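Below you'll find the structure, written out as structure tokens, and then a few comments.
Note that one protein chain of the assembly has been removed; the remaining protein chains are unaltered in position.
Up next, chain A:
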């Protein structure tokens, strides 16, 4: 029976499928992707939240472009928000007000757009933390980590350009700060600012320029990177946590058709629905309260959106007087130092997979997600990084902390300055100890079982608590992880120990000196004999 004969007898669906396949060979894609397996774990949803909030951003953003006008031409306000009537403002701010007050559902879409943008960056951040703490960036996924990092940066860039578009007082003030930071760049800063703003700050060019970046250039790069991110996800397949039946050679979970598609598709509607619910109940960025941009007024307690907070906080933590005159030129260390610190931090994040791979020298593919405790040093580094970021982030609210808790804002800053240095060190040490402690507990469980809560009195009068051995499934979960030991610094073929080898050796010691190895069969045998 040929394909055409078969098609004649069959239903409309199969006719349509046949029509499509004969023109697109789509059956190949369906058979390749249709039963692809996606493992299940709550933490794997974080990346999905990012993806779906991005879709919500695209949908709401497209709606907004139909009404928003990015021009900075000065006009008197003629819309329906009474307190601003007759006040001079840019067309951009006017149209943002019109969207809020004169377009049905306009305010809703603005709020959906803003809330989903906040969620987008937040979920990317959490997704990155999940990938970091489970070591899911190891070979073969290093490149996808870098692409993901790029997506994180793009998301923040989208956030900042979007924040600047309504041309209200806060957004203009954010641009004023950017202008000040750009001017601090040695040699070319003044000119970069001049080019960026098309002349003096604020000028009349910046909002249209940011608009093009915000709705065309950045989204194009973002969508392309996102496509690549997904493509590599499919090629590399998803990581999974260790568990009975799960090996390095398989991936266990639900097939795309139908379970994963239904769950993921349903989850998209849940994420979008949750954003919509928040947007209909909670006001965000009430631009009408701030008024149009004017370089003169600013209110106390100004805050950037949360994801820019770390940069703003870094600026606040600089002590007074960090500026140098050099051969008649000015070096603004007060701006360069925080920019350098943030730059180094971000570069370390971006290249972390390669650094770790260099230290371990492990060239195998890794598909099993680590439990964070099973790599104590990595987990401790992650914790130190989180604290470092969080202190900078908290510093962006130093004034609010001071007013809300009636503290002296100067002391708040001093405490945060100390925390920026001490916090990561303490956090590193504490996390490492906790992780090793948890590993010890796991060993104990495997070797001696768990406390059953059953107290038995022995004939001699001694009370003991009966320990129940873990079953083989649990034992597998607790013992199947990669263990490392410090590398030995061996001479190369020329008989020399290079500086690189030495650095690697000391990093490796730092990483793996304190370590707990998984329980082996013979250890378990041994412990049984001991009893």
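Here, a contact is a pair of C-beta atoms (placed from the backbone, for glycine too) under 8 Å apart; a residue touches a chain by one contact, two chains touch by 3 or more; residues count from 1.
Basically, contacts and distances are computed from a predicted model.
Choosing from "Cytochrome bc1 complex Rieske iron-sulfur subunit", "ATP synthase subunit b", "Acyl-CoA dehydrogenase" or "ATP-binding cassette domain-containing protein", the protein name stored in UniProt for the chain missing from the display reads "Cytochrome bc1 complex Rieske iron-sulfur subunit".
If you put the hidden chain back, the residue from A:58, A:108, A:415 or A:447 that touches it is A:108.
For the chain missing from the display, the contacting residue among A:364, A:404 or A:433 is A:364, taking the whole complex into account.
Considering A:24, A:62, A:80 or A:498, the position touching the chain not shown turns out to be A:80 (whole complex).
From the set A:321, A:460 or A:495, the residue in touch with the chain omitted from the display is A:321, counting the whole complex.
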